[in-house]
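In this view, the complex is presented without one of its protein chains, the others remaining in place.
The first chain written gets the first letter, and so on, giving A, B and C; residue counts start at 1 in each chain.
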Amino acid sequence: MIAYTFKRLLTLVPTLLAASVLVFLFIHLIPGDPAAILLGDTATPEEILALTRELGLDRPLWQQYVLWFKNVLSGDLGRSLFFDTPVLQVIADGAETSILLALLTMFWIVILGIPIGIVSASYKGTWIDQVTSGFAMLFASIPTFWLGLYLILIFSVGLGWLPSSGFPSVSDEGGWTNMRYLILPSLTLAAPNAALIIRLVRSSMLDVSREDHVRTARSKGLHPARVAIKHVFRNALIAVAAAFGFTFAALISEAVVTETVFSLPGIGRLVVQSILRRDYPVIQGVILIIVVLYMFVNLLVDLAYAWLDPRVSLS
Amino acid sequence: MKLLTFVKEALEGRKLATAGAIWLLIIVVAGIAAPLIAPFDPLEIDPIARLSEPGTPYLFGTDHFGRDTFSRAVYGARMALIIGIGSVMVALLCGGLVGMLSGYFTGLGHVLMRMVDVLMAFPALLLALVLMTVLERSVFNTILVIGIVYATTTARILFGMMLKLKNEVFIDAARCSGAGHLSLLFRHILPNLLSPILVQATFIFAFAQLQAAALDFLGLGLPPEVPSWGNMLAEERIYITRAPWLLIFPGVLIILSVFSMNLLGDALRDRIDPRFKDDIAGV
Amino acid sequence: MRYVTALTLGSRMISPVSDNQPLLRVENLCIAIQNAGQLQPVVRDLSFEVQASQTLGIVGESGSGKSLTVLAIMGLLSGSPVRVTSGKVWFDGKDLLQLSDAERRSIMGDGMSMIFQEPMTSLNPVYKIGDQIMEGIRHHQHCSAKEARTRALQLLEKVKIPDASTRIDHYPHQLSGGQRQRVMIAMALACDPLLLIADEPTTALDVTVQKEVLDLIAEIQQDTGTAIILISHDLGVIAQTCNFVAVMYCGEIVESSTTEKLFQRLGHPYTRGLIESIPPLHSDVEWLNAIPGQVPALNALPVGCSYQPRCSHAQAQCRQNPPVALLDDEHIVRCHFAQQLQGRAS
Partner (left out) sequence: MNRDTRWKAIYAVVALCLAVSTANAATTLRYATVGEPPSLDQHVVTSDLATTIAHHMFEGLYTFNAANAPVPLLAASDSMSDDGKVITITLRDDVTFHNGQAMTSADVIASLQRWGEFGSRGGLLFGNVSGIEATGDHEITINLSEPFGPWKNLLAFINGGPAIYPASIMEGATKEPLKPEDYIGTGPYQFTEWQPNRHVELSRFDAYASPEGEADGYAGERKAEFDSLKFFPVPDVGTRVAGLQAGDYDYAESIPGDLYASLDADSNVSTILNGGPIFGLVFMNSKEGPLKENFALRRAIQTAIDKTPALQVAIGPEGLWKANGSFLPEGNVWFNDSGVDNFSRGDAEAAKAMAAEAGYTGDPIKFMVSTNYPFHYDSAIVYTKQLAQAGFNVDLQVYDWATLIEKRAQPDQWDLFFTHHGFVPDPILISVMNDNYPGWWTTEEKAALKAKFTASSDPAERQAIWGEIQALIYEQVPTMKTGDVYTYNIASPELQGLGDATLIWPHFWNVSK
């Protein structure tokens, strides 16, 4: 397993290298001069030129890349043009929000998506199944930001139950009760993804339930719920786990929108804001880290896959 | 024609999916005949009539420019079609070709699929965001960007299908009877892939609507003057309480259309050749 | 030891020689399949009995309804479009069809258990075989994991899995087909069932392995005295293992007898067809006498005798429902010409 993980990590290297070039290129193709934006309205062309030089933005692109990548390897993602602090620190500041948001969202996805999917599959063809599958599909069809706007309107402005926006750190005053700030955003984010998991659990369970070994399990006289969970769902989990990598990617994408709607100080909003501010080092850093994270998650998914399915051997 | 019967068979006995298909038909008609249906010019500004409530003559009310929301919604249907069909075409042309060629010529395939892997490591919206910032806001670029994002998944899926098909007996038979690469790919293999491609296309169409709306919301999608449902939501979102109709109508239109497309895609997928069932992600 | 069976054909009970209550008695069982809103009968008015410690073989081509019959007895039809429409299944003094689901499940895998056709797919790939055997034991006997494991180990040894103490922790994919079928048998035997149903247990196996598995089943029968229903499309297999045979065609029993008598005096032309299509072992055959034609579709059953369109002896008379003929007190045939044909048996 360790050897396999190591090997997989090695195969990530070329992908990562290619991704880093791509990230770098994308960012430098963006129109907009960071120096001009930093200096604001009243800057003279001379001042802009001076700052451009100071930031090293006047060198050939490949030199900038080599320099950047060398620094990345030593753990230095550069300094934010906007905050004038190390990029890593800017990202770390946003990481708390994004990680907690992702965890809470995953929590909803799992506690909503999996049981509803199991129920839906167990009552296949009945009204229960039709209602749950119908709603799952409906929720997968709602634009995230639209849902978020209405959740704020109903639960924050209308009922006053939950905070509308922002997220004070859990290390600040309020401690873990600050998690209530993440309830609406995480539900918004979970809705389409839980819907996806419901449908996936349902369809893989239906596939598995047609398999012979389920009949064997039933012939042992086991309770249908036990058959559904231990034999059908457990095997369906293999396909579901494989989809979690995809869910993770969807989560990151939709977090960009959700964090914007709820003004959360997370990495998703950081990307949008940094694009608007032309804060190249931050955009590069965030995207690079997300790409690495995504590959890492995919590795975890593969490991989980092997762990869930004894037929898959890691070699 | 074969595809039409395929769709007809898929919809048999599925009331909700049939209702969805009818709704989509309405959207298509509205989109094509927009100038005939829309009572007003969707761009005509009328400061006096701004933020009028739904009623006559403004069926869906007006926005803060005093533009008729109903007319904009009708033209929005046209834009939804353009975005959907455009993205599907880009995704299928780029992704489909890459996927098919990679699956057919395995040597080349490994290289191409590695490149697809690299692109897939970028989460969809993030990739779209960065690409949109590099390019400028325009209908064409939006289509291109969304198309490229889904081209990666399409390439993957078609690659998988090709690997399965390539070893089927009838392909061997055709190969033995002297069919060339081109003829094998397009005369023998492609027809077998048409229905799964159609299913994939419905899902891309549906996702493209959501992606386009998200890009519009972030201010990085279609040019703001283009009447699209996403822009209508993005531009008027501060009026959520002041003029609720401005968010409800376009929002419901997006949801219904994506929902219908997903239902249709689901029905088609259930009808599809079991060989490919696992390959298509969908919702 | 003399086993006595009583088979009924149609609704008429014939010669219940038994002096004690049969272990299993199926009375007028009708099974139908839900198809586009209509109920399509698949098994019609089926009746038979199995005494304790008896081995009954049910033989017939695929589509004859033999598998559905045993699935109905087992109670495994729920969740499929197939259901029992009428009839009774008496097992151990209870009518299984009248029991609640929970009562039914308490019998499944305990008093009655089943081995399936596909050993490759009938085991759950994600659990160790030991755990799969233990699951039924723990469920029915409420014992500790340790006890269940000891029992599972004994069972594996009993079905002659080599190196059972290691194998118990293997996953199904690490075992060969024959071994998996042995595991299936071990699993079915876990709670010392009174009745073991084996649905084509050897069809998917190599010929050499087939024999080993059949021998094993026979041996277990000897040892434990469990009653067995063996289902096969291969009369040869049945002949090797069973002391009673029922031949099914189109959802009906067309002939039944002790194995011995069946081979002595062939009653039904269909049975004859089946026998002629057995490939003789150890001999080079150039062609087999396959029965011409196909099993008719359920919605296009012929009038009168169902076998009549394929039967070489068919006459106008065969368009009437055939009578039940008793060739012997244990040999029953459903054919217009039962008496005439038997003489021509080879």
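Here, contacts are C-beta pairs under 8 Å (C-beta built on N, C-alpha and C of every residue); 3 or more make two chains touch, one makes a residue touch a chain.
What you are looking at is a predicted structure, and each value in this text was computed from that prediction instead of being measured.
Considering the intact complex, the chain excluded from display touches A, B. Among the residues A:I152, A:V227 or A:V301, only A:I152 touches the chain that is left out of the figure.
Listed residues A:G78, A:P143 or A:P163: the one in touch with the omitted chain is A:P163. Checked against the full complex, the candidates B:L51, B:M115, B:L163 or B:L190 give a single residue touching the omitted chain, namely B:L51. Summarising the interface, subunit A meets the missing chain with residues 31-33, 36-38, 40-42, 44-45, 47-48, 80, 82-85, 90, 93-94, 97, 149, 152-153, 156-157, 160, 163-169, 173, 260-263, 265-266, 269-270, 273, 276-278. Interface with the hidden chain, as seen from subunit B, comprises residues 45, 47, 50-51, 64-66, 133, 136-137, 219-220, 223-225, 235, 237-242.
Assume only the chains that are shown with their structure count from here on.
Chain grouping by touching, computed with subunit B excluded: one piece, all remaining chains connected.
Of all chain pairs, the one linked by the largest number of contacting C-beta pairs is A-B.
Centroids built from CA atoms put subunit C at 54 Å from subunit B.
Look at where the CA atoms of subunit A average out and do the same for subunit B: the two points lie 23 Å apart. Counting only residues that touch two or more partner chains, subunit C has none.
On subunit A, the positions that touch subunit C within their shared complex are 209, 211-224, 231, 234-235, 238, 308-311. Put simply, subunit B touches subunit A in their complex at residues 16, 114-115, 117-119, 121-126, 129-131, 133-134, 136, 206, 210, 213-214, 217-218, 220, 230, 233, 237, 240-241, 247, 251, 254-255, 258-259, 262-263, 266, 281, 283. Those residues of subunit C that touch subunit A in the complex are listed here as 74, 76, 79, 101, 105-110, 113-114, 116, 118, 121-126, 135-136, 139-140, 171, 173, 184, 187.
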